[in-house]
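Removed from the display is one protein chain of the complex; every other protein chain stays in position.
A, B and C label the chains in the order they appear, each numbered from 1.
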Amino acid sequence: MIKAGIIGATGYAGGELVRILTGHKNVEIKWYGSRSYIDKKYAEVYQNMFQIVDDKCMDDNMEALADQVDVIFTATPQGLCASLVNEEILSKVKIIDLSADFRIKDVATYEAWYKIQHPTSQFIPEAVYGLCEINREAVKKARLVANPGCYPTCSTLSIYPLLKEGLIDPNTIIIDAKSGTSGAGRGAKVDNLYCEVNENIKAYGVANHRHTPEIEEQLSYAAGQPVLINFTPHLVPMNRGILITAYASLKKEVSYEEVKAAYDKYYAEEKFVRVLDKDVCPQTKWVEGSNYVDVNFKLDPRTRRVIMMGAMDNLVKGAAGQAVQNMNLMFGLKESEGLELVPMFP
Amino acid sequence: MIKAGIIGATGYAGGELVRILTGHKNVEIKWYGSRSYIDKKYAEVYQNMFQIVDDKCMDDNMEALADQVDVIFTATPQGLCASLVNEEILSKVKIIDLSADFRIKDVATYEAWYKIQHPTSQFIPEAVYGLCEINREAVKKARLVANPGCYPTCSTLSIYPLLKEGLIDPNTIIIDAKSGTSGAGRGAKVDNLYCEVNENIKAYGVANHRHTPEIEEQLSYAAGQPVLINFTPHLVPMNRGILITAYASLKKEVSYEEVKAAYDKYYAEEKFVRVLDKDVCPQTKWVEGSNYVDVNFKLDPRTRRVIMMGAMDNLVKGAAGQAVQNMNLMFGLKESEGLELVPMFP
Amino acid sequence: MIKAGIIGATGYAGGELVRILTGHKNVEIKWYGSRSYIDKKYAEVYQNMFQIVDDKCMDDNMEALADQVDVIFTATPQGLCASLVNEEILSKVKIIDLSADFRIKDVATYEAWYKIQHPTSQFIPEAVYGLCEINREAVKKARLVANPGCYPTCSTLSIYPLLKEGLIDPNTIIIDAKSGTSGAGRGAKVDNLYCEVNENIKAYGVANHRHTPEIEEQLSYAAGQPVLINFTPHLVPMNRGILITAYASLKKEVSYEEVKAAYDKYYAEEKFVRVLDKDVCPQTKWVEGSNYVDVNFKLDPRTRRVIMMGAMDNLVKGAAGQAVQNMNLMFGLKESEGLELVPMFP
Partner (left out) sequence: MIKAGIIGATGYAGGELVRILTGHKNVEIKWYGSRSYIDKKYAEVYQNMFQIVDDKCMDDNMEALADQVDVIFTATPQGLCASLVNEEILSKVKIIDLSADFRIKDVATYEAWYKIQHPTSQFIPEAVYGLCEINREAVKKARLVANPGCYPTCSTLSIYPLLKEGLIDPNTIIIDAKSGTSGAGRGAKVDNLYCEVNENIKAYGVANHRHTPEIEEQLSYAAGQPVLINFTPHLVPMNRGILITAYASLKKEVSYEEVKAAYDKYYAEEKFVRVLDKDVCPQTKWVEGSNYVDVNFKLDPRTRRVIMMGAMDNLVKGAAGQAVQNMNLMFGLKESEGLELVPMFP
């Protein structure tokens, strides 16, 4: 039985970790960390866990935690995990960080976009970017995994095969993303009130959203050259789900079959990436509650562009599910253990 | 491995049966019946099942089906199951009917409220009303189970202990119910279009909803006398969930502890009925996707009434989940097998 | 031109007052009071008013305001209006208070339910309860109007005729109410976040909601005897709208026509109360954005009860619209001036 601790267990991503790990037959949660609710019963914070979880919330003492568990998940604001981690802790437990602290290899880029000084940048080189489908072997050996951001997961997986196969011009990529509101977290802000979000849609973080450099780094690896993109997220009146619609110019004329083959080359064996049938557009509802990413594309011969689409549940494959997928790899379990979640419809 | 057939697999309740049975380790679905989509791949009708279910939809031939499976679920319009069932079929397979055909013992009452002549009323006496928490032993021995309606399940479980213990006056019961829109089915009707339901709430079926006699029958058993109620359902802009708010006059002055003890007497050992802590009101979101019913109550000394509340997922405990719970009982499996679904929040 | 000041202009009710008064040809808003946003442009707080309102938010100095305007609307938390008003101010301007401070005639009842000591209870006797359809003549002469609460407006108007005509037993009234989320205000609370409200329904304030004594007082006037009720509000995932479903026992057997005649007697000449056609249930969407209350009823001969239903927009007839209707009466304008708002559908 793997003993797990969660720092930040009362945010939405933390809550989803609890939901998934509760159904994971090889894991036992030993620590529900939550600065805001210390000593409160977890099931009073998330009433859905009533009679399922009996524990109380604890503080975020990573030192103490490292002695009691095998793996620590940090689902915390930017900068917190980086401020807690140290060599001693890393020698004792595996860490899966759901924040952005260890995702970006270039510390200057991280500091510029996040406006935070990185206190433990010495661990960045060893941290593995936990996009399992791409970095599987490295994840297996990691002691510190940087769990990818929600937008970067969906964007990278949707675009990756075409960049790897050299089908699209890396300088023409535009990603228009749409997210449900759970991505904004559980903080009490007027902007996230029901009446402000409902019956409304807006772009935000236009040309300066923090996930931009993370996506660019991953696409640069795929392209084998530096890639700059436009990335525009939108807030959609729904709880869960991310849809990305990405545009790029084709390098040359290609057929549907050629592009399909590119996707199949990378994903035919991947359980959690579903390349949909021709002309079927991904919908967030079809993956809700599950670890799937549904991807597809459409060629536009008129403009010589390709439209790439991806849908996933931001709290599962975009956060907690992928974190568990990483954990499974790190501990030598079946990669899909605890993640055989059938999407819920409607 | 139990072989299961579903007649009506492409309605919302049928789809939920598929979702749940797909995760049930003792069951294999052999037949996806759907009059509307014969020969179409099931995963094209419910794209969430892409790469999970490969089968095509079949017709609703119960005779043929009875030779191939161990259990048949009928998630079909009123009257269909009653028109298909016969002694030979019942001698071969167990049937769990999610429609109302065998729920009401008095055939005249059924025919009056449903405006249908019952073609096989000879099977009504043996049919067991599949409210597991109340009729567990009978269900285990049944070959034909009438799976309870969504409103009746939530209403009966919320009120049952107080009637059994004689705490409330059976002639004063008023049930005000609220349901998500999946309860209205997947038929293409203007009334159920997004723009008609969204940002809207209304009562419907006022004083004549078909679930009224079903609830009355169950409450009458509990009260040991005939019970007439007012039952008013409302359509709420959400996909899933039923909340019932029930009112009744107290027979005498009682304390919180006495009423709580009544609930605990019947539900303390029940996995799927959660009696919430004092002053915590049930919310549909806390049970979404799960087989739980959350119940609680509040005493009003000013009016000498008690307000009883219950929340559940209409497609799970209110339909497919309860059907699987019945199946587990009928086949001697662990009652919660395949139903260890943790509620999804948010 | 009537000069108006609004204290609490940046809450949802205040914002709706601005929307309605902006379209009122006899009114000019001179003061946008808002403690939270002093000196900020109003149109930055409510971007819908961009290029429509150019003013900045001011403080809530009622003394200063009384010298500059003809009417003051207070759309503020409980207790604030009562703490600001005095004889000098009342001698200069008319006040329409959208809070509960002057709604309840019995100060002990107010203080018990609101847990506030009333600082200026000497003005309670002269304050007129501004339910225009019932207190029209008194409103015309008032200098201080207590604008009714949202639930009390909808509840009272739905039940009033049957109590006045003695058709129902006053001791049997149960009101089950459902409200959109704007009724909860614009404060930043976790409970009102999009993800907490969406896809969810719950009761709240069960057996102790503050609108209870207000409704009881109005129904007592109608009944000519003290009335105690059960009142249970629910939070519904929609922005606007209140639906009430009320139950009462009939005193004697009555026909549809007799009950319809009772409603018509009081409302046939009322522009803003629409008695719907037989069997048509009120829906909140049909009155959205307008000052209408749609009411109807259904007799249940089985239980000898009547179900009374009412739907209205909580921010219009339930707050700002009714306040403007009161203002029109107080200033001798056409009662519907500025309120000819056609409901928006969908």
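Couple of notes before you dig in:
As a working rule, a residue touches a chain if its C-beta (ideal position, glycine included) is under 8 Å from a C-beta of that chain, and two chains touch if they have at least 3 such contacts.
Being a predicted model, the structure only gives us computed values, none of them experimental.
Across B:Lys3, B:Lys40 or B:Arg186, the residue that sits in touch with the chain not pictured is B:Arg186. Check B:Asn171, B:Asn198 or B:Ser249 against the missing chain and you find that the one touching it is B:Asn198.
Within the set A:Gln68, A:Gln117, A:Gln225 or A:Thr303, the residue that contacts the chain not displayed is A:Thr303.
What chain A contributes to its contact with the hidden chain is residues 174, 176, 178, 180, 195-196, 198-204, 206-207, 228-230, 232, 234, 236-241, 243, 245, 247, 281-285, 288, 298-300, 302-303, 305, 307, 309, 311, 346.
Seen across the whole complex, the unshown chain contacts chain C at 12, 15, 19, 22-23, 46-52, 182, 199, 239-240, 274, 276-277, 280, 283, 285-290, 294, 340, 342-346. If you put the missing chain back, the residues of chain B touching it would be 12, 181-182, 186, 188-190, 192-199, 237-239.
We take it that only the chains that are shown with their structure count from here on.
For the touching copies chain A and chain C, the fraction of interface residue numbers used by both exceeds half; the interface is of the same-residue type. Here the spacing of chain A and chain C, counted between their Cα centres, is 46 Å. Contact of a single residue of chain B with at least two other chains is seen at positions 199, 239-240, 283, 285, 288, 346.
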